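With one protein chain removed, the remaining protein chains of the complex are shown where they sit.
And now, chain A:
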Amino acid sequence: MSGFLRRVGAMVRKEFLQLLRDRVSFATMIMIPLLQLVLFGYAINTTPRHLPTAVLAYENTPLTRSILAAIENTKYFAVTHHPTSAAEAEHLMRAGDVLFVVEIPAGFERAVVRGENPAMLVAADATDPVASGSAIAALRNIIDTSVRRERFAREKGPQGSGLEEAPPPFEIITHARYNPAAVTQLNIVPGLLGTILTMTMLIFTALSVTREIERGTMETLLAMPIRPVEVMLGKIAPYVMVGAVQATMIVVAGIFLFKVPVVGSMALLTALTALFIVTNLSIGYTFSTLAQNQLQAVQMTFMYFLPNILLSGFMFPFDGMPRWARWISETLPLTHYLRMVRGILLKGANVADLSQDILALSAIMLVAMVIAVKRFRQTLD
């Protein structure tokens, strides 16, 4: 046993020295989280506000005015253009000057009052559904409300002044739990914690064994009295620490820069993050035993990274995926980790709430470790 610890210790020491000497890799490990945080945190927003909107109104009545006021009140829309013809409106949209065209037909109010259920056209530039999606959802809501209120005021209110005296502020009810303001950062920052750890942990361990093979040092290492599991632990351990530093950076930045709430237990988050880091390192190590050279190792990492990003629920909602895609995503560590982080940080989830994800992640880790140790060749055969 003491021999085991001594050899693992020697490996860890060696790996650390190499890591510290490899300035570029070391800088990358620190820069990747920072860059991604800044980019995702400040530059990317999936529920953009103040989208340019054109209003093509064929009548100007109290009802249409109140609808337009309500539209602007949502903050999703900024009425920037008032085209006078359909052709002009069409041009604005084609040129990309506006994302929405709201067209109010002539006789709209009268039709509403008569209960004819008139149509109001809202054309949206859906080339980027993410950008327009939440705005459309809000729009439908307010128009419903406006029309109902106007009709209600007309029917119940005193004759003649009913329209003018209807309460002008139109309330918009969007029910967004945990992120009431639909602030993208609250979703993105916990997600980033998972993706950044996946990316850096995987790449650096995937390179570690293949680098030894490429540089010819593997032959010497294999000729030494050291066991595969000792090599693996010795190579993984330094990166656990690197991962811990990255995770701390991201969480601290999330709390202070993006005001991410910490509803749940920080200790639980730390423990589960450690589990996630070790899982990724084991997978990366498995790749490195499969790859012939460093280039292949990087290619494998990217192949693995892609479904993680697309299917884990980081980019697109998990519940929007078909069943088969969900099955795939259940096998990805990132899926489970994202549930854990979002659960702990935003919802205050505890161990019992997350037990299924913890079990799944542990199982994935064990499988990866077994494959890695089995795959590690003790000989050059």
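What we mean here is this: contacts are C-beta pairs under 8 Å (C-beta built on N, C-alpha and C of every residue); 3 or more make two chains touch, one makes a residue touch a chain; residues count from 1.
Here is the rule we go by: contacts and distances are computed from a predicted model.
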{"item": "Listed names \"3-oxoacyl-ACP synthase III family protein\", \"Long-chain acyl-CoA synthetase\", \"ABC-2 type transport system ATP-binding protein\" or \"Thiosulfate oxidation carrier complex protein SoxZ\", with the criterion being the UniProt name of the chain not displayed", "value": "\"ABC-2 type transport system ATP-binding protein\""}
{"item": "Of A:7, A:235 or A:336, the residue in touch with the unshown chain", "value": "A:7"}
{"item": "Residue of A:226, A:247, A:300 or A:373 touching the missing chain in the full complex", "value": "A:226"}
{"item": "Candidates A:22, A:72, A:330 or A:353 - the one touching the absent chain", "value": "A:22"}
{"item": "Residues of chain A in contact with the chain not shown", "value": "3, 6-7, 9-11, 13-14, 17-18, 21-22, 215-220, 222-226, 378-381"}
